[in-house]
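So that we are looking at the same thing, I have put the structure below in structure tokens.
Every protein chain except one is present and positioned as in the full complex.
A, B and C label the chains in the order they appear, each numbered from 1.
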Amino acid sequence: MAAVRATEIMVAAASRELRDGEVVVVGIGLPLMACFLAKRTHAPRLISLSEIGVINSDAKDTPVGVADPRNFYRATCRSSFLDIMGLNLHRGIVDVGVLGALEADGFGNINTTLIKDEEGNIRYWNGSAGGNDTASLAKRVILIVRHDKRKLPKTLAHLTSPGFVQGRSREQLSLRGGGPSRLITDKAVIGFDPQTHQATLVSVHPEIELADVVESTGFELKIPGDVKVTALPTPEDLRLLREELDPNDLYLGRRKARS
Amino acid sequence: MAAVRATEIMVAAASRELRDGEVVVVGIGLPLMACFLAKRTHAPRLISLSEIGVINSDAKDTPVGVADPRNFYRATCRSSFLDIMGLNLHRGIVDVGVLGALEADGFGNINTTLIKDEEGNIRYWNGSAGGNDTASLAKRVILIVRHDKRKLPKTLAHLTSPGFVQGRSREQLSLRGGGPSRLITDKAVIGFDPQTHQATLVSVHPEIELADVVESTGFELKIPGDVKVTALPTPEDLRLLREELDPNDLYLGRRKARS
Amino acid sequence: MANDANKVKTVAEVVQTIPDGAHIALGGFAINRCNIVVSHELIRQQKKDLTLSQGVVGLDTDLLVGAGLVKRCIMGGGSLDRFGPVHCINRARETQPGWSHDYSSLTICLKYLAGALGISFIPTKCLMSSEVLDRLEQFAPDDIRKMKCPFTGEEYLLLKALTPDICFVHVQVADREGNSQISGARWENEEQAKSGKRLVVVTEELVPTEYIQRNPERTIIPGHRVEAIIHQPFGAHPSACFDYYDYDADHLRLYVNHSKKKETFPDYVNKYILGTKDHWEYLDLVGGLKQMNEIRAEKLLGY
Partner (left out) sequence: MANDANKVKTVAEVVQTIPDGAHIALGGFAINRCNIVVSHELIRQQKKDLTLSQGVVGLDTDLLVGAGLVKRCIMGGGSLDRFGPVHCINRARETQPGWSHDYSSLTICLKYLAGALGISFIPTKCLMSSEVLDRLEQFAPDDIRKMKCPFTGEEYLLLKALTPDICFVHVQVADREGNSQISGARWENEEQAKSGKRLVVVTEELVPTEYIQRNPERTIIPGHRVEAIIHQPFGAHPSACFDYYDYDADHLRLYVNHSKKKETFPDYVNKYILGTKDHWEYLDLVGGLKQMNEIRAEKLLGY
């Protein structure tokens, strides 16, 4: 079997954060892969919602995006934004949101709108779509972002979707939902301190040095005493990802490994 | 052919108030009959909406009520309150509402909630259901009420659905829609003065005396100089009503002739 | 979480979990898809002090009120269509001022919609300048407010969201997860069902999930919202269930003959509800297989 790729570690780690029976709003790409993997392993009764209006997609072919009809296959309900994001997410019954981002900061705020280069030139990307809605309302949020100083900065180029803005509580921010619970990167799994909401290292992926993690993180990262090593994907995880969920390396391919 | 019944005159007169292509929210009973009659005669492209969530019912058997599945037959859309009463009526695109009532007053306000006997004892009936919504929002409203002093009083026992309350304009009442345009009874057709909103006689049914109309009206009725005689239903109207729309005299039967 | 492995329950099991004083929303409309099986069991288990809400009240709520289980009704109006008024509900309204909070069809629906959307209020232009509003101001002053739109200056009524403790809805078809599809008009079923803290579906037919997946655009209630599924054919009798059976006109007339007077209503309850141990016994008592075949819907007509 080929060497385990960083994307596979990320997806498997995110998948393990999802518990059986939970209701999950899931974005495209690695979040969708994590959700599909969880469903085929430890969480067969997980409910996946796509903002576009799809419940329990059971894609046979890897969808290229939320709007790809491959994502409608064998769904148990095909409805609308209003149903998924209004009558479920805004209603407060969504347990988890899984989101990718251009940038995440040390309080789990994310940017999916634009990037700034060193000269301050702005380049726009997707904007919020369902991201702000999910971050504002899901009971907890799992973020999946590639790990480098630029993508995990101290200050975001644009705060699209709030976590614990400036370390404040969700109540203080007038937000519902519990905010971010995990930030999963290709180097580590990061949590948020229950009191200070500060990013706190949970585990480092195998073969990654702690110093590398610290070095490539732009925000202040709390390092507790009991940092673990992230569990590798199981052989079955790898088989599912490689043979069934993303056989063409649309999301897991090394060069395409962007969230 | 049997003698023309008062209910048939009422239904035909109400039907003639509906123009081809209009969007109509229609209550059960004589309003539904009027709407079906219009559709089968001069207004084949009339659109009928039932609050329960039915568009263009083409009932084969006379429905006993809005909730009768007979009313779902050959519909072009089966949806919901929210669609019919929200996304159509509240949206402001309904041209006409046709409503029955326990009582109507001289400003076209109606009562569908309760009646009081002379000792002041209260007896409850249906309440608003879609009546208040329709009266508050349709561009114009046609009322169908049996004609006697008790049912056309000066003061309603309960103002369920507003017309021109105390003669005030719809703007003054914070209401949308144009308010009542016609009050059709088994004796006469009554309109509302564009300025004062006061009930104003339009036509008297054949064989009914003007004095009888005045005598059996509890509120002040303006009598202009040009009161006409209400046109009788055509032979085709009568055939349709008797043979197709209400062959069992569910609504048109003399004893059951209540709106 | 509404996601146990086995969600198919008996109505008795479900009703046992409802405390006295609960706010129950029922999904019937006049004489169509009424939650009869639920109302019967609530009466058998003698629940009390219930708050009942429903867009257009029907037979299911009238039964509960007649049997004395209901301390408050939140409703938009209602009747048994041409079979008569909701006598039990009307008697309660006549004898206890403020017992019912009366709205209209759309405003009840908007209150459920707000609940289902997780917003605590929603504006409307209905009810303005009516005695319906006057009475709400008197009897439910904490549930309504007037407000000018900050964008247009137009005056609106703000309605407070309704979030029942438990909602019941009668559907034609559901799978074992609770994915439910409704045929015919749906009145406020979707908004009501999704507004509550708990949701229980009563279904005529239990189908494999594969059947749901053939036409997932028709899924009005997705399974993850459903705590329990009660499988009860003819569960809405004597009200109608489109595509399955017509209303039972004879039994509705019999019901109204009893409900008309306070004195005769207990006879109905004793014979048809307390006198039967479950809905199968009730169905036998009201005519059994032969009568159910009599009212069974014709294919093309759906009634």
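By our rule, a contact is a pair of C-beta atoms (placed from the backbone, for glycine too) under 8 Å apart; a residue touches a chain by one contact, two chains touch by 3 or more.
For clarity, every value in this text was computed on a predicted model and none was experimentally measured.
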item	value
Omitted chain's touching partners, listed by label	A, B, C
Residue touching the undisplayed chain, where the options are A:T41, A:S161 or A:T230	A:S161
Full-complex contact with the absent chain, from A:S15, A:S50 or A:T230	A:S50
Hidden partner chain, touching residue among C:K48, C:K71, C:R145 or C:R253	C:R145
Per the touch definition above, residue among C:R176, C:R218 or C:H231 touching the missing chain	C:R218
Residue of C:D49, C:E154 or C:E294 touching the missing chain in the full complex	C:E154
Chain not shown, touching residues in subunit B	21-23, 45, 47, 55, 74-79, 86-88, 90-93, 95, 137, 176
Absent chain, residues of subunit C that touch it	118-125, 142-143, 145, 147, 149-152, 154, 156, 158, 160-161, 182-184, 186, 217-218
Residue ranges of subunit A at the interface with the undisplayed chain	28, 50-54, 60-61, 64-70, 72-73, 78-82, 85-86, 89-90, 112-114, 122-133, 136-137, 156, 158-162, 165, 173-176, 250
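The rule we apply is simple: only the chains that are shown with their structure count from here on.
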item	value
Graph class of chain-chain contacts, one of line, ring, star, complete, other	line
Of all other chains, the one whose Cα centre sits farthest from subunit B	A
Centre-to-centre distance between subunit C and subunit B (centres being mean Cα positions), rounded to whole Å	28
Euclidean distance of C-alpha centroids - subunit A vs subunit C, Å	40
Distance between chain centroids, defined by C-alpha means - subunit A, subunit B (Å)	58
Of all residues in subunit C, the ones touching two or more other chains	190
Per-residue overlap in subunit B, given as positions that touch at least 2 other chains	none
